[in-house]
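The structure appears below as structure tokens.
Of the protein chains in this complex, all but one are displayed in their positions.
Chain nomenclature is as follows: A, B and C, assigned in order of appearance, with residue numbering initiated at 1 for each chain independently.
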Amino acid sequence: MAEASGMPLGGVIFLTVFLAIFGTFLIFLARAIGGRRTNNSAAKRDIYECGIPGQDKRETKVSVKFYLTAILFILFDIEIIFMYPWAITFRDFISSGQGTFVFASMMIFLAIFIFGLFWEIKSKALEWD
Amino acid sequence: MPSSSFLTDISLNHYLILSSVLFVIGMAGVLLRRNVIVILMSLELMLNAVNISFIAFSKFTQNVDGQIMVFFVMTIAAAEAAVGLALAVAIFKRFKEVNIKFFEHLRG
Amino acid sequence: MTPDVFLFWFLALLIVGSGLAVLLFTNPVYSALSLAMTMVGVAAIFITLNAYFIAGVQLIVYAGAVMVLFVMVIMLFDIKSEVQAFTSGKISGAMKLIAVGLLSGLIVGGIIMGQKSFVGELSKDAAAQVAEANSAKMKRAAGADAATKELGVALFTKHIFGFEALGVLLTAIAVGTVALARSRGGTHAK
Partner (left out) sequence: MGHDSFEITINCIKLVLIFLMMVQAVPILVWVERRGSAFIQNRFGPNRVGPLGLLQLLADAVKFLTKEDFAPDRAIRPLFYAAPVFALIPATLAFAAIPMSVPLEIGEYVFKIQGYDMNVGIVFILGVSSLAAYTILMAGWGSASKFSLLGALRASAQVISYELALGLSIVGVILLFGTFNLTEMVIAQQGPLTFRAFGHTISSQFLPNWGIFYQPLAAVIFFAATFAESNRLPFDLAEGEAEIVAGFHTEYGGFKMLMFFIGEYGHMMLGSALMIIFFFGGYGIPGVTVADVRQWAAGITDSATQISVITTLVHFLSFMLKFVLFLWIFIWVRWTLPRFRYDQLMDLGWKTMLPWALGNTILTALVIYLIS
């Protein structure tokens, strides 16, 4: 029992820890080997900009579309996740004679999904200009 | 009773204690923090704590219903986060404020 | 110390630590990132409880979608770290802390006291059951995702109404949030 649950997870954790240590080591290695700062002007230490004073991110105007996209992504993502257990059991349901019922219930779900998607498209929530 | 068996025998109780500790952290967050977004995050923390105990019960009673409940809870939590953030952002856009104290003035 | 025990304590520490970090960081970006870490830890706990599919869903939905939305909103609207992150008022704050402490004491104490009653019996009975179920699982080890199939079957027979209702709920929320997000304030954040 210990093996069944411990094996893949132990590998994942080992790899994560290894990667974190390895990555940190690389950063420090690059810091140690890398060249030293010779030019120490304010312009060099500033963020990237094409010849004018650097603009902080706080003055940046950002479209709310990004956040709307993220919200819609969450909702549709969950609906897609709901299809996974359905997809994996669909053949079993068919062979046990419940295929019609499960197929119909998923089609109702998909109809709601498609209605939502087309409403978003029609309401121009997904329009980028 | 912290004994050697408490440390080495992982039973249902361990998962329940973990779950309750996480729940309390989430509740402290809801009560103590003032930023609406952090309060929403603490709510997610509480829901996660409940999910742990659902899954633990599901395993120790060999009943898959607990997992389905978690599935539903996750869905509703995500929906709640979406609506909550949409509300917080709508208020923030208008009043530039995320402090929970400020929200008192929104009545009427 | 078997690997499972080590994993549990490691993950419990990770979860409680990053959960506390959510509470204690005054900068919401760090709070959100530590909450994402908590979510990943909870997913790992689900794997130790053999709920593989739910662990994956936890990663995809919570860590991959909900927390990304939180981080994105905090970055998009540049919600700064607060000067006064915690509620003001020493007395009310203390009262809240006491309430939290009492509740936590109650829960943990209740569980530990109740070890011999309901919970204890359950976990003892369950140990035998788990052994039984595991021996059954060994026999059909070929079907690696038997547990997930079981979940699917239960979802589409017993809980079919909840499933359809959630579909409606999600669509309603998709419509509602879009309406809410563009209600007023123009199309730009500032």
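Throughout what follows, a residue touches a chain if its C-beta (ideal position, glycine included) is under 8 Å from a C-beta of that chain, and two chains touch if they have at least 3 such contacts.
This one's a predicted model, so the numbers in the text were calculated from it and none came from an experiment.
A.B. asks: For the chain that's been dropped from view, list the shown partners it touches.
C.D. replies: Output: missing chain touches A, C.
A.B. asks: Tell me which stretches of chain C touch the chain missing from the display.
C.D. replies: 3, 29, 33, 36, 40, 43, 52-53, 55-60, 63-65, 67-68, 71-72, 75-76, 144-145, 148
A.B. asks: Mind pulling the chain A residues that touch the left-out chain?
C.D. replies: So the residues of chain A touching the unseen chain are 3, 6-8, 10-12, 14-16, 18-20, 22-24, 26-27, 29-31, 33-37, 45-48, 54-57, 59-60, 62, 65-66, 69-70, 73, 76-77, 80-81, 83-84, 87-88, 90-92, 94-95, 99-100, 103, 106-107, 110, 113-114, 117, 120-121, 126-129.
The working rule: only the chains that are shown with their structure count from here on.
A.B. asks: Any idea whether A-C or A-B has more C-beta pairs in contact?
C.D. replies: Looking at contacts between chains, A-C has the larger number.
A.B. asks: Centroid from C-alpha atoms only, then distance chain B to chain C, rounded to Å. What do you get?
C.D. replies: Taking the mean C-alpha position of each chain, the two centres sit 6 Å apart.
A.B. asks: With chain centres defined as C-alpha means, what is the inter-centre distance between chain A and chain B in Å?
C.D. replies: Here the centre of chain B sits 21 Å away from the centre of chain A.
A.B. asks: Quick one: which residues in chain C touch 2 or more of the other chains?
C.D. replies: 2, 4, 49-50, 53, 57, 61, 65-66, 69, 73, 130, 151, 155, 166, 170, 173, 177, 181, 189
A.B. asks: Counting only residues that touch at least 2 other chains, which ones in chain B make the list?
C.D. replies: Residues 74-75, 78-79, 81-82, 85-86, 89, 93.
A.B. asks: In the complex of these two chains, what residues of chain C are touching chain B?
C.D. replies: 1-2, 4-5, 8-9, 12, 15-16, 19-20, 22-23, 28, 31-32, 35, 38-39, 42, 45-46, 49-51, 53-54, 57-58, 61-62, 65-66, 69-70, 73-74, 77, 79, 82, 84-87, 93, 96-97, 99-100, 103-104, 107-108, 111-112, 115, 119-120, 122-123, 126-127, 129-130, 133, 147, 150-151, 154-155, 158-159, 162, 166, 169-170, 173, 176-177, 180-181, 183-185, 189
A.B. asks: Hey, which residues of chain A end up touching chain B in the complex?
C.D. replies: 64, 67, 71, 74-75, 78, 82
A.B. asks: Would you pull the chain B residues touching chain A in the complex into a rising list?
C.D. replies: Residues 74-75, 78-79, 81-82, 85-86, 89, 93.
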